[in-house]
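Submitted below is the structure of interest, expressed as structure tokens.
Of the protein chains in this complex, all but one are displayed in their positions.
Order of writing sets the chain letters: A, B and C. Residues in each chain are counted from 1.
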Amino acid sequence: MATSPQLETVESADYLNAEYGVKSWLLTTDHKRIAILYLASITFMFFIGALFALVIRLELLVPDGTLVQADTYNKMFTMHGLVMIFFFLIPSIPTVLGNFLIPLMIGAKDVAFPKLNLMSWYIFIVGAGMFIYTILTGGLDTGWTFYTPLSTSFVSSSVVIGALSIFVVGFSSILTSLNFIVTVHKLRAPGMTWGRLPLFVWASYATSVIIVLGTPLIAISMALVALERIFGIGFFDPLLGGDPLLFQHLFWFYSHPAVYVMILPGMGIISEIITCFSRKGVFGYWSMALAILAIAVFGFLVWAHHMFVAGISVYSALVFSFLSYFVAVPSAIKVFNWTATMYRGSLYLTTPMLYALAFIGLFTIGGMTGLFLASLGFDVHVTDSYFVVAHFHYIMVGGMVTAFLGGMHFYWPKISGRMYPESWGQVAAAVIFIGFNLTFFPQFILGYLGMNRRYWHYAPQFQVLNVLSTAGASILGIGYLLPLGYFAWSLRYGRRVGDNPWTAAGLEWKTPSPPPTHNFPETPVVTWEAYNYAELPKDIEILREETFAGD
Amino acid sequence: MFPLWPISASTMARQVDGLYIFLIVVTGTVTLFICAVMLIFIFRYRHSKHPVAEQVTGSLPLELTWIVVPLGVFMIFFIWGANIYVAEATPPKDSLQIYVVAKQWMWKTQHENGEREINTLHVPVDRDVRLTMISQDVIHSFWVPEFRIKADVLPGRYTTLWFRANRTGTFHLFCSEFCGTQHSGMIGKVVVLDGAKYQEWLTNGGEMGSFAATGQKLFQELGCANCHRFDTQGRGPNLVGVYGKPVLLSRGTSVIADDAYIRQHILNPGFQVVAGFKPIMPSFQGIVTEDQMLSLVAYIKSLATPQQREPVSNRPPVPKSAGAPEVQ
Amino acid sequence: MPEISQSAALSFREAIDRHSLHEHFADLPQQREAAKLGMWVFLATEVMFFGGMILGYIAYRNAYPAAFQAGSVHMLFVAGTLNTALLITASLFVALAVHAAREGRRKALVWCLAISMFLGVCFLGVKGYEYYQHYLDHKVPTRTFQWDGPDPRHAEMFFVLYFFLTGFHALHMIIGVSILAFIIYFAQRGRYTPEYHNPVENAALYWHFVDIVWIFLYPMLYLVGHTHV
Partner (left out) sequence: MAEKTVRISTYIWIWAVLMCLTALTAGISFVNLHRWSTVVAFVIATTKAGLVVTFFMHLWYEKEKTIWIWAVVSALWLTIMLVFTMGDYLTRGFLQVPGK
């Protein structure tokens, strides 16, 4: 097992080998082990979602729909959306990196309520299990948005279980977030003031606030959809006296802020990576922190921009469009500040940094096209077209998944105690970047041209761009398989690393890799500001060693 | 080669294209600028060239600049977009009225002269066209990319869309809101004809009598006319001259008798009873289809401007104190 | 607090810590603060949860005021008012229970909790009676729903909201009563001390919240029909 003898001297048990056996994992209350449990679960769900995406892209290779039936196709995009959003994107960074890192970053022994933390995972598993049951019993074909009255009175698939699985998994998010909020408030180490928190903690905190205040609304709307289907009462069905727009209001009150649930933790991770590999403090710490909070707050004031053509009042649309621009300002601040952080830095183009740079580029495109969509007159034309599809994939995949992978590479040495192969990492990052852009950039053009989203077949003149998109998706698929492969490989063969291989700032690097069960041998006392790279060695420990690059 | 820019076939399309180009130029410039700056930094400050980072960690003037300037630019986006949106929301007065009923998975369109079409819509070029739309089942969305217009078609509620085609030809009509299995099959075409051809097309098909006449026939068949008589003796209000005017309700409030009110009232008469009448009208829920409903609305609308009939007061004697709202 | 000797204080502390302090907290006050904050954050979630349904109520009542007033006429006004009084009184006793817990009076704690629990059960009983009456009256919004006034569809909507809101509230009441049962069990065994009684405090917060929900539901559902014309 041990390949590097020089580190054998560290005898104290880390969290991975503190105990052995399946039971020690399934009954653990250690936040780091729970993070690993989540990592396994969401990776599994990610590849299920990716499989659906594969079918979608293959189907769209030709205009006339030859691969699958319309019904199958509808199920594919519905379940792709639901799996990716509720079972991968929303939990991904918070439950994996958040769970693992927040206590480490603030110098706590664990999260505030460890048992609740484990319970959240079990609730997640129940929700995921219910959803997999839905998949196996024929799937859903409502679109991930569950718009009524289609979902309540028309489709015949298993909407009830599907909706309730979203309800259940929502509670998992709520409990995790509640845990984070209390942890950040109450368990910070002595000296770890709010002004010294790493931006990832700020971002996770803001994310948790959004989840706590927003998720009840998706829960109640899903519960109402399920009850409406079971009892045939007409809460949303106009034929029975309801109003379908009320559902959209309830749904988007959560589901728009949910976009920030997906992107904010990613932004936090990117701030950690950029500072480390620029060897610099972050540019404008407070504006970065306040921008995070501003996004969380303003994110709640813009939901009806999903409904500009849905029949809301013109005045309401004007207000929501206006406010949508206010959420764009803090996002712009973040992009500019990241760029400025690199100014006069000393840049290392390691794999995490490549992901961070890709994130900035892709998030900028995603954010800019968001400005297009917030502009009312433009939105009317492209809403529900591939322009929107491209836009949110740039944010969610180009932003969130890229940040997640960047974070996984950056923290892999801390999580596993071993280094991933750097050259493979760089190749994978490049493949993902190219594949991603090839997949989704043509979709902007398709959308403006008039290709509808959720179309099983389409007009022949759109084929060339769709073929490009499918080609890109295949490249992207390979790109995502690569890290899975080499991370698994490195668990056994990767070289062991010390406490702080990246010579990074932050408390999480001041404890062994992998950390012991209670994180710190003794409670740390913080006397330094966040990102104090001025006080750290100028170069990065692991890169001093020749072997790293060629690994 | 494949197309990169859609055909522009309505007055609105030009405006949207203008906004789109502006957005692309502005955001494209900024995006390219950010990428260029990143590349320059990567090149100039890479570790091998710039081994010691200088701790530049903030500049308030700079940060204020990139708060205020983007906000200013965003406000241009907002105002421009809002202008187009408001224009899209306010159909010109003397538009050609067409009714659209959407159902899984087809479009039914009806012209005022009685012409009906399925998955097709013939309109004249250079003329304002106003669509009053409703769905019979789930939410659909009426989208003609070449016109750059779209509006959801809701069940239970009328929505409106208008456009002015400025180019003859045949254009795609898509359902844009996911509406079930054959969503992608719910497509049709909009045929824009020049004035003469449109007239020709109209006269070829308009033998079934005008849309309002269909409504009138239905009005008789359903027995509406028994109570809604054209004098003050009926058990229901006289409907002449009602459309578009305020109606006093038994609750003391008043509503405008528009399409939505008429539809609501036929389906659910007890909801808003007109002052001075008993809630005796039966519901026509499940009896009148959305198409028929639209013809009834068209008929009542045609009564708004009585040509030869004597205008009679539509309101029965109500207590003076109730203060019937005056027409403004 | 009376002065106690150093060693006595230490052993006392240890005894408590062994039972009550989880190892990742530095001390009991920190743990107590964390538990309390956690509860308040949870209540914020609950506010939004009920808020969604209340939004539905406001939107539909705004659209169909007459139907809602007509629907409210069928509410059992006396039962609703009685229930309001029951819940407020139950809240009082829960507050007194917290008071007793803070002062370490075990007997008073158990009794106050028992009274609130009893009042809570009474509330559920009255609620059940109301539901039964509505069932007999064919006012349950299913196929058996009957309505002879105008606008039956939107009157039914009132009953849909009534059953949603009070149903979810009753569910919370059932959870609250069960929590109180647990707390009483542990309180009797002397689990709670003036230093450690987080569960009592948190259960009380939850109970008061459920009370507040009812305080809003009562006028929304029971009181809108009296002046109906």
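Odds and ends about this structure:
We adopt the following convention: a residue touches a chain if its C-beta (ideal position, glycine included) is under 8 Å from a C-beta of that chain, and two chains touch if they have at least 3 such contacts.
All of these numbers come straight from a predicted model, not from anything done at the bench.
Seen in the complete assembly, the chain not on display touches A, B, C.
Among the residues A:H249, A:K280 or A:R454, only A:H249 touches the chain that is left out of the figure.
The chain that is not drawn here is touched, among residues B:S8, B:T159, B:S184 or B:Q216, by B:T159. One of B:P6, B:P91, B:G188 or B:G241 touches the chain omitted from the figure, and that residue is B:P91.
In the full complex, the hidden chain is touched by subunit B at residues 89-91, 132-133, 151, 154, 157-160, 256, 258-260. Considering the complete assembly, subunit C touches the hidden chain via residues 1, 29, 32-33, 36-37, 40-41, 43-44, 47-48, 51-52, 54-55, 58-59, 62-63, 77, 81, 84-85, 88-89, 91-92, 94-96, 98-99, 102-103, 194-195, 204-205, 208-209, 211-212, 215-216, 218-220, 222-224, 226-227.
Although one chain is not drawn, its touching partners on subunit A can still be listed: residues 185, 209, 213, 217, 245-246, 249, 253, 300-301, 303-304, 311-316, 319-320.
We adopt the following convention: only the chains that are shown with their structure count from here on.
Taken as a graph of touching chains, this assembly is complete, with every chain in contact with every other. Greatest Cα centroid separation from subunit C: this falls to B. Of all the chains shown, the one with its CA centroid nearest the global CA centroid is A. Spacing of subunit A relative to subunit B, judged by their CA centroids, is 37 angstrom.
The set of subunit A residues that touch two or more partner chains comprises 243. The set of subunit C residues touching two or more other chains comprises 153-154.
Across the interface of their complex, subunit C is touched by residues 251, 268-271, 273, 279 of subunit B.
On the side of subunit A, the complex with subunit B involves touching residues 65, 70-71, 74, 141-143, 145, 147, 149-150, 153-155, 238-239, 243-245, 278-285, 287, 308-311, 314, 317-318, 321-322, 325-326, 328-329, 332-333, 335-337, 339-340, 342-349, 357, 360-361, 364-365, 368-369, 371-372, 374-381, 383-385, 445, 448-450, 452-459, 461-465, 531, 533-534, 538-539. Partner subunit B is touched in their complex by these residues of subunit C: 64-67, 149-154, 229.
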